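Below you will find the structure I want to go over with you.
All protein chains but one are shown in place.
Our next item is chain A:
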Amino acid sequence: MSLLSATSVTAHYGDFQALFGINFAMAAGETVAIIGSNGAGKSTFLRALTGLRPTTGQNIQFDGALIAGLPADAIHKRGLAMVPEGRRLFPSLTVEENLQIGAAGGRAGHWTLDAVYDLFPDLRDKRRNGGTELSGGQQQMVAIGRALMSNPKLLLCDEISLGLSPKVIKDIYAAVPRIQAAGTSLIVVEQDVGQALAVADRIYCFMEGRVSLTGTPATVTRAEISQAYFGLNTEGTAA
């Protein structure tokens, strides 16, 4: 069954058009990676899905209901959570309070404080620390845990590897299978193509506000990705 389907999503920043009719669909249980270079429109698309960036038109369906045009807090309550780019922890809250804020929407399920501490054991000892006193990797764990606390049906991860060391990125991605196992579908936005291919069932490549390639990690070739990612020629505007 289709969990999320978006048709012809456009977005503007003033006069600048960031998205040119994105079509996107995923089924429940899938993990989809969106890759693309800086400015390709990946984050803008996620912000449109969450309601942070209002969209015009009735073109986004989530879990059988229309969500386009709803305010962000209402979309969140339907089970769509996001780990925002740059982590955006609340600096005056402790680690545990940051996690508790994630549960403010009141959705019950597998993810509780304990479940998050089991997923990221480093956080248990740091739970009384200020959220921003932690290392970058631990902060990213808090940001992911905070989003999980709402027990989302779909978790959007925006550039969770950004600014982290390869070792830390590996640790964080090690948590992904357990998140999937708990029944959560994922959209992972990445500039790191290798990481994205490793976890995803399917990929979308964005370029200059359009989908330039879709496929599964098994079927797309490196050459196709390079072309769709960097736009070395103009053939790649499929899908």
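In this text, a contact is a pair of C-beta atoms (placed from the backbone, for glycine too) under 8 Å apart; a residue touches a chain by one contact, two chains touch by 3 or more; residues count from 1.
By definition in this document, contacts and distances are computed from a predicted model.
Chemist: Refer to UniProt and select, among "Cytochrome c domain-containing protein", "ABC transporter permease", "Alpha-ketoacid dehydrogenase subunit beta" or "Aspartyl/glutamyl-tRNA(Asn/Gln) amidotransferase subunit B", the name of the complex member that is left out.
Modeler: Cross-referencing UniProt, the chain left out corresponds to "ABC transporter permease".
Chemist: Of A:101, A:162 or A:220, which sits in contact with the chain we cannot see?
Modeler: Of these options, the touching residue for the absent chain is A:101.
Chemist: Please identify, in ascending order, the residues of chain A that touch the omitted chain?
Modeler: Output for chain A: 50-52, 71-73, 76-77, 81-82, 84, 88, 90-93, 97, 100-102, 104-106, 146-147, 150.
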